[in-house]
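So the structure is just underneath, and the comments pick up after that.
Here the complex is missing a single protein chain, while all its other protein chains stay put.
Chain naming follows the written order as A and B, and within any one chain the residues start at number 1.
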Amino acid sequence: MTVAIVLVLVALGSIVFHVLSPWWWTPIASNWGYIDQTLIVTFWITGVVFTAVVVFMAYCVFRFRHREGAKAAYEPESRKLELWLTGITAVGVAAMLAPGLIVWSQFVTVPDEATEIEVVAQQWQWNYRLPGEDGILGKSSNKLVSYDNPLGVDPDDVNGQDDVIVEADALHLPIDRPVKVLLRSIDVLHDFYVPEFRAKMDMVPGMVTHFWFTPTRTGEFEVLCAELCGVGHGYMRGAVFVDSEQDYQAWLASQQTFAEISGPVKIGAAGGGAAR
Amino acid sequence: MVDVTPHDESGVPPAEVPELELYHPKSWWTTYVFSQDAKTIAIQYSGTAIAIGFVALVLSWLMRLQLGFPGTFDFITPEAYYQFVTMHGMIMVIYLLTALFLGGFGNYLIPLMVGARDMVFPYINMLSYWIYLLAVLVLVVSFFAPGGPTGAGWTLYPPQAILSGTPGGQGAGIILMLVSLILFIIGFTMGGLNYVVTVIQGRTRGMTLMRLPLTVWGIFTATVMALLAFPALFVACVMMLFDRLLGTSFFMPALVDAGEQLSYGGGSPILFQHLFWFFGHPEVYIVALPAFGIVSDLISTHARKNIFGYRMMVWAIIIIGALSFVVWAHHMYVSGMHPWFGFFFATTTLIIAIPTAIKVYNWVLTLWRGDIHLRVPMLFALAFIVTFVNGGLTGLFLGNVVVDVPLSDTMFVVAHFHMVMGVAPILVIFGAIYHWYPKITGRMFHEGMAQFHFWVTFLGAYAIFFPMHYVGLVGVPRRYPEIGDTAFVPDSVQDLNAFITMAALIVGFAQIVFLFNIFWSLRHGREAGGNPWRATSLEWQTPTTPPPHGNWGDHVPVVYRWAYDYSVPGASQDFIAQNDPGTGIKAPRPA
């Protein structure tokens, strides 16, 4: 009896907790509302299954608890029942998987008009690089990283000269413009994680990974690291500002390019020359 | 009921397996320490696993104290926190759960349940334990090594794991960890060969595969999987040792460590992740399948009803075992691997949910119209179903690639895997210990203490890990010693964290009651008799309890029926033992 009641309470308690919980995801600030919706579908389906199973168990425990002289039924299996249950489960699983895969295919298909920006992680700070006026990010390599060239931008690549470098400072993004975020790391694994954007991806040294999204809400958002990267992992924070177009341009104008940072190299000089 | 006794008995193994072939210990040392008796080895395995498990439990308290009350405990620096996380996770998964299920329960139950006198290679079986113990000792040594144990997370991802930014990365910590794992794998392989071959070859007369209790099926399949999956961890560990000690670049790309260019170049951290999870995912089922098997038997015995859909249960175990080798990359959706893998692995992952769900249905359907005795092992079995279903369902969130993107690496993941592979299997372990305690010791455990232990552990663990999902939903990442002042995290999350910590401490202390009960009842428990639960399977039919060396005395049992003849219509009792020739009972065939 107690057991049955406790089981029901566990199921009910979980639902009540879920409904009353003030702990819920952050208001979204990107185009990935579909992800939230798939999550909600999943919550519904799994919630129903959980409650059904636990309540059924509670009923069995109550109804078929041992009594003097009682004897259990003898029923080795039931083909029909098992097939039905398998079928229903398969349908439920498909109902979650199908939207999931559809949204995933959007997630991995970067729109052509997306502007590329680069996030470069290092223990334990965030750096950024924007493509500059030519719209192209110059080549880079971890082998080139040094004190004066913290992002390892290739000084011989003309495309890199006008790249805007933001070292250990906040990133700004214009609202409603899709961005393809290229991710690099110069030391260990990190993960560029802004909860409000929903999207995230690991950064792997030696590789350039990416994801894309469109910011849909202006404001300041906190960047966290979501892949263990050493003792500073929990304190590796940064900020992203989503700006109106005007504010964005104003911010951009105040930033320094690679060429400006790395000294007197003429922009566009043949071969980039002897940066250092 | 069809009588399947053959007319020609030439193919049947001999009824007598002479005890002569058995190794006979000559001294105290070979009886109790360097014993080759699977039952003694089982106790040694279990004792060691539980002892080191308590270390992991204490580490979890420390972590919880830090998370619940950040800044209060000066000695829990971020370094220490990461070391605790890593050692806690690794110990729990490998040195506790794997060792306890396979080395502990496997050793104790397989020979008894299949009607053998011992494992087929007792000497190798003994070596297996001692190598395991050595692995544990190496692990313990790493706590005292200069620089402390590794803090790389139980996943040990390079490059971070072997660099200076990680505790133990440039010290001895990571090396000892890798060496310990390699030893564990070698030791396990020795034991594992035994378990598998004993099931294949050691079964007694009449014990066909379809007459095996599901416990044996679960442990058997899990062992086969472990034998095939652990080599992946072995390969990963050896290659990482090379990178760390000999300067190769298997996993190490060109990188800058603390402002300095290292001489590594070109390696691939993702390669390590593939190897690790090729082991890591099957590992989840390596601890789950034995739990599945054991729980089936607990439910059937205490509900006095045959397990519903035995055949489906067997097939599901096999299918899950095979499928679990093609889902590994669902741990890597946001690792930067090619995004197209996401489609494949999300699909396989959700497909595996179907045979798993069938198992759950069959457990609860076994309860239906049963004669349910709510004894402590049964309570644990019921609690297992609740937590396993809960954790399994959140697995559908994380397996469904796009839903995983926001949730991956948050506390939601931590809550999920604790529910499904932490709490659920641990509950089964407790249930199993209470269930077989009378057989192992000949005495009953103390009922009151066991009930207390059950309620605190079940409700407490649920109170720890259910709310934790919501911390993750808010967006709090895992492996953070503190979330600090973060704009999107409301202050109330800290209150919730404090609550979770209190629950964790309470659950932790309840385990002391368990230990006390185990030792107290050795002396003071009442005599249990040979078959207190009136169960059908062979281990309950031994001539003496606890079973002696060689298990069966003069005659090994002969098996006449499957393991689940409970409440057979027309039978005089509500169970018929497997070795009962039981003539004259007519059971109806199902329609």
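FYI, contacts are C-beta pairs under 8 Å (C-beta built on N, C-alpha and C of every residue); 3 or more make two chains touch, one makes a residue touch a chain.
Here is the rule we use: contacts and distances are computed from a predicted model.
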item	value
Chain left out of the displayed complex - its UniProt protein name, from "Branched-chain amino acid ABC transporter permease", "Gluconate 2-dehydrogenase", "Cytochrome-c oxidase" or "Helicase Helix-turn-helix domain-containing protein"	"Cytochrome-c oxidase"
Given B:64, B:205 or B:549, the one touching the chain that is not displayed	B:205
Omitted-chain contact residue, chosen from B:85, B:126, B:196 or B:216	B:196
Residue among B:34, B:69, B:121 or B:520 that touches the chain left out of view	B:121
Residues of chain B in contact with the chain not shown	1-6, 9, 11-13, 120-121, 189, 193, 196-197, 200-203, 205-211, 224, 227-228, 231-232, 234-235, 238-239, 242, 246-250, 263, 265-268, 271, 274-275, 278, 306, 310-311, 314-315, 318, 322, 325-326, 558-562, 564-565, 582, 585, 587, 589
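Keep this in mind: only the chains that are shown with their structure count from here on.
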item	value
Separation of chain A from chain B, taking each centre as the mean of its C-alpha atoms, in whole Å	31
Complex interface listing, chain B residues touching chain A	78-79, 82, 151-153, 155, 157, 159-160, 163, 165-167, 169, 253-259, 261, 265-270, 303-306, 308-312, 334-336, 339-340, 342-343, 346-347, 350-351, 353-354, 357-358, 360-362, 364-365, 367-374, 379, 382, 385-386, 389-390, 393-394, 396-397, 400-403, 405-406, 408-410, 459, 462, 466-467, 470-471, 473-475, 477, 479-484, 486-488, 490, 492-493, 496, 564, 566-569, 574, 587-588, 590
For the chain A and chain B complex, residues of the former touching the latter	3, 6-7, 10, 14, 17, 21-26, 32, 34-35, 38-39, 42, 45-46, 49-50, 53-54, 56-57, 60-61, 64-66, 70-78, 81-82, 85-86, 89-90, 93, 96-97, 100-101, 103-105, 107-108, 122-123, 141-143, 145-147, 183, 185-189, 191, 193, 195-196, 198-207, 209, 220-222, 224-235, 237
